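Only one protein chain is missing; all other protein chains are in place.
Presenting chain A:
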């Protein structure tokens, strides 16, 4: 019974992990159709912000919840103004440009901080479930994954800004004719997507530690989750994270982490063969 509970908790944590990794990208790629290949480095930047500021004496939660999203959000806005704004509608060009940005960020961080793993302590310690020890921080990750999805849903569904963002991403020319400053909408949306990515990087830093190349390990999972989910930001991310997280974690428990990662890839491949537009291209079509 205890083991079942621990396995279930780990599956939910794996789902939350994928939700956190993919939510910012779901906005930037899913909504805006920009292939941000530097997404992993945006996560890395959030992680470094937490490690550096915490080691400098800033409260760890202030670093995670405020500094990481603000720093990466502002960085995202600068990137959007300097690079991305010229690449809307040019998917391949955006891929190449952000790939270059990814290498630049990796190289820059390596030069400044070195190629060693740095970290901060994981808050809260652990709790016992029968004979097993479970990190309490897992519940924090699960809670924030839920919070991020609910917050995005509320903003898109119930606010004027969310409505304007959805309209602009569907037909920017028409949105302009309705008096909407679409350049500003694009910039803000990219900034918010980046800020969510920064928050995710900050939340993951106590678990993974930070190293300049950490983004390479995370960007694949993020893209697989978003592409498998399809165009809907919330329903797509949630459905694919649930499916992929459950299967990969289940296989991990049965065999090992290598097979777990392989199971995630195989599931994504099969799904995309059956549902080329992603899960929300076939079901939950009307969902956000």
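Definition applied: a contact is a pair of C-beta atoms (placed from the backbone, for glycine too) under 8 Å apart; a residue touches a chain by one contact, two chains touch by 3 or more; residues count from 1.
In this text, contacts and distances are computed from a predicted model.
You can't see one chain of this complex, but its UniProt record names it "ABC transporter ATP-binding protein", from the set "histidine kinase", "Hydrogenase 2 operon protein HybA", "Aspartyl/glutamyl-tRNA(Asn/Gln) amidotransferase subunit B" or "ABC transporter ATP-binding protein". Only one of A:36, A:182, A:221 or A:239 touches the chain withheld from this view, namely A:182. Listed residues A:55, A:85, A:133 or A:170: the one in touch with the omitted chain is A:170. For chain A, the list of residues touching the undisplayed chain reads 160, 163-164, 166-167, 170-171, 173-182, 286.
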